[in-house]
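Of the protein chains in this complex, one is absent; all others appear in place.
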Amino acid sequence: MENLLIIILVLMIIAALAAIHAKDLISAVIAQGFVGYGLVICFFLLKAPELALVQIVLETVTLIIILAVIYDSSMKEIGEPIGKRDIVTYSLSFVLVALFLYYFNKAIVGLNPFGEHTLRMSEMYVKEVLELTGSANLVKGVLWDFRGLDTLGEATVLFTAAMSVLVILRISGKKHQLTKK
Amino acid sequence: MEEWIIILFFVIPLFGAFVMPLTYLFSPESPKLITPVITLILLMLSLYSVICQPEQIAYSIGGWKPVDNVPIAIYLVYDGLSGFMLVIINLVAFFSSVYAIKYMEEYTGQKYFYVLMCLMIAGMNGVVLSGDLFNLFVFTEISAKSSYALVAFGVKKDELEASFKYQVLGGMASLIILFGIAMIYWQTQTLNMADISYMLQNAENNIFPVFVQLIFITGFGVKAALIPFHAWLPDAHSSAPSPISAMLSGVLIKTLGVYVIMRLYLSVFQLNESVSIVLLALGGLSMIIGVLLAFGAWDLKRLLAYSSISHIGYIITGLGIGMIMLSRGENHLAATLAFTGSLFHIANHAVFKGLLFLNAGAIEYAANTRDMKQMGGLAKFMPVTLTSSFSASMSISGMPPFSGFFSKLIIILAAVISGFYFIAGLAVIAGIITLSYFMKFQKYAFYNKPSGKSPVKEVPGLMRFSMISLAVLCLLMSVLILPGIRDGFLNPAVNTLMETTEYASKILGR
Amino acid sequence: MEGMSIIVKKIVQLISALIFVFGMYSAIHGHINPGGGFAGGVLLSGAFILLIIAYGLDYFKLKQQTEATSIFESLSILIALLIAFSGLFAGSLYFFNNYFPAGTPGSLISGGLIPIYNVLIGVKVAATLSTIFFALIIYKEEIRR
Partner (left out) sequence: MTLYILCFILFLVGVYGVLTRRNLIKIVISLTIMEFSVFLMLVLVGYISGGLAPIVVHPEGSDISVVDPLPQTLVLTAAVIAVATNSMVLALAIRLYKKYGTFDIRKINELKG
């Protein structure tokens, strides 16, 4: 189980690198889709069918929107001559990555290893959601009862996003007035 | 004071935001009326809560009681610090929304503006009240997302670009914060901030807390625009419509950045000297570099935006000094002084930076330019703008009877008492440079010879009302430091910070 | 925006009906099965988007459609907020008070207010994603003119 997840994760990392370095945007989008669907498989293996279902539809919608955006553009990735500044950026980011990994490695010593999670806040959720809320799907029970405010907030974020898209896609921001230029 | 009143702080603006697209169908003018009314109600509520002075309210959403002493519901926590922030947020929000009525008339799609503004206020009030780490993240997202859209409201080239930069950096910061939340959950198996604080007290690994705290500094540092992460701020704050710039610079960066850093680092995490030194260094850096960047700016709103970076630096410096003193366990007087200065500067900066952005908007509205070289001679035509911006400029550069003087003085005093002479020197130098570029602003905008354009008119009455009230506040805020009045407003907030991890035991009652 | 060929139209008719039904099922049975409001809402909006792409809808109709969806959007979330707020008046002064009886777990009418929230959020997500997609299409059309 753990080994299978490791293999999938390594593949996802490779796909992510491919997406970032792809020569044209279509292959980048497809590689990104690979990462997303890999995540769906991971969710299934980790016993989260709820998330797998949501992720698969959301990933599809995201892909559709990205494709709609790049549909009639030149899909070529911009040629990137490696200048002096780029070398600095690259070497700096590699140093940072190494540093972060080192400290992450040290920081997680002593935390619960994979699969040996203990319950604290959710112990009561697991035991009593069924009787208290009557929702057979524990995730939904937690989502709409104990953490209902989060969920309302998330719906609000979605509302905000719709309003923002309508704002951003207005053709002109100001009314034309003769007194102003 | 009834406990449930605190949910109204975000329920009312959310209700307004959701109802405005519907009322717009019947009367297109209704959002203009609803938003100021909502912000006025919120301002009244926040003042009422401060006057009632509840010690502390811990309100659980859904009414779930803790099981075996482990809180299971989302908690909303009202204490001195929250009350302090709520008053500032809703004060600036009220004056900005009144100002916006006339200012926004030349824009299209006004209903979206008011909807997004209400959402932003709701998000900020929620951040301040939330006692749950993930809930705090969600509210952060609400206000951040609406501010991204509001920055792009003019949909011109530079506004779109600024918004894109802001969104990418802000989105990255949000994900870094979420990663930090995942790490915290991994260690503590809980999300309630009081419970996290309790669980972190008996953690063994001592690299983990430092790592997580650095992650959160990165995440919330981007939101607060501390110096290495400041790239988005000058663009975003200068591109937004002026009432929104006032909100962004006045309260948003403080709520999403500084307030959360204060709450997490003092009340939730264990105090750690090395992390406090990192904060102090970032604060000092922001203070001086922000000032130097502002000195070279000729675009008025850009100058104000750069100066916001430097003032965030002042606030973080005060916070850092206090944290270092507390973690050393010595000299509590210096820590109290540093926190007082820091919090007082938050309040002052919200008022005078909000006012300055409103002034910049008024100049843009009347003279239709933001470039200081093209202004000139406005003193004759715009007396209200002149006096109010003079009051704000004096306050921001720390001239005596105005409020800015006292907060800067207290921070510098705290630095001297705790032995950080270098930081104190930096603060003094930054203050002098601030004075010089606000003199520049006054001279070029109001006193130079007129640029020869057609004479400009003073802005409409509602805009004047906001500016005059804020200008009066600039003077009156100095009163807050007097002993009697200080106990009502500033001291509860300082005490909340000084209590550090007693926060947890007060909420959980153990 | 023009529609596609008759074959595409027929197939889309069938498929979108299926997607629509599955989306509704998902939203209504959210408290029993995996899925729920979000997945259901995305599926509903997917069915709409498919129909519009296949059949084509002229610009002005699309604008009206966007107004309709944005009304649905604010209405559904407003009702959700009000239901959450109504918890304050049901006995104990708590926001998000789940005051409906819990019912037998596993049956359709159970879970107190959770199914109602699920359906509302399904409508909301469907309306939001359609609004976003319509806005993109309208923008492209306006630019083309």
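The first chain written gets the first letter, and so on, giving A, B and C; residue counts start at 1 in each chain.
The working rule: a residue touches a chain if its C-beta (ideal position, glycine included) is under 8 Å from a C-beta of that chain, and two chains touch if they have at least 3 such contacts.
Just so we're clear, the structure is a prediction, and the values are computed from it rather than from any experiment.
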| item | value |
| --- | --- |
| Partner chains on view for the chain not depicted | A, B, C |
| Contact with the hidden chain (one of B:164, B:295 or B:465) | B:164 |
| Contact set of chain C toward the excluded chain (per top definition) | 32-34, 38, 104-106, 125, 132, 135-136, 139, 143 |
| Chain B, residues in touch with the chain not shown (by the definition above) | 134, 138, 141, 145, 148-149, 152, 155, 157-158, 160-165, 167-168, 171-172, 174-175, 178-179, 181-182, 185-186, 191, 230-235, 239 |
| Chain not shown, touching residues in chain A | 1-2, 5-6, 9-10, 12-13, 16-17, 19-20, 25, 28-29, 32, 35-36, 39, 42-43, 46-51, 54-55, 58, 61-62, 65-66, 69-70, 73-74, 77-78, 80, 86, 89-90, 93, 97, 100-101, 104-105, 108, 113-117, 119, 121-122, 125-127, 129-130, 136-139, 141-143, 147, 150-151, 153-155, 157-158, 160-161, 164-165, 168-169 |
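As a working rule, only the chains that are shown with their structure count from here on.
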| item | value |
| --- | --- |
| Pair of chains joined by more contacts [C-beta pairs], A-B or B-C | A-B |
| Centre-to-centre distance between chain C and chain A (centres being mean Cα positions), rounded to whole Å | 22 |
| Whole-Å separation of chain centres (CA-atom averages), chain B against chain C | 36 |
| Distance between the centres, which are taken as Cα means, of chain B and chain A, whole angstrom | 29 |
| Residue numbers of chain B (touch at least two other chains) | 14, 18, 61-62 |
| Numbers and ranges of chain C residues touching at least 2 other chains | 70, 73-74, 77, 81, 95-96, 98 |
| Parts of chain A lying in touch with chain B, wherever the complex brings them together | 103-104, 106-112, 117-125, 145-150, 153-154, 156-157, 159-161, 163-164, 166-168, 170-175, 177, 180-181 |
| Residues of chain C that touch chain A when the two form their complex | 26, 30-36, 38-39, 42-43, 45-46, 49, 66, 70, 73-74, 77, 80-81, 84, 95-96, 98, 101-106, 110-114, 117-118, 121, 124-125, 127-129, 131-133, 135-139, 142 |
| Residue ranges of chain B touching chain C (in the complex, touch as defined) | 2-4, 7, 11, 14-15, 18-22, 25, 60-63 |
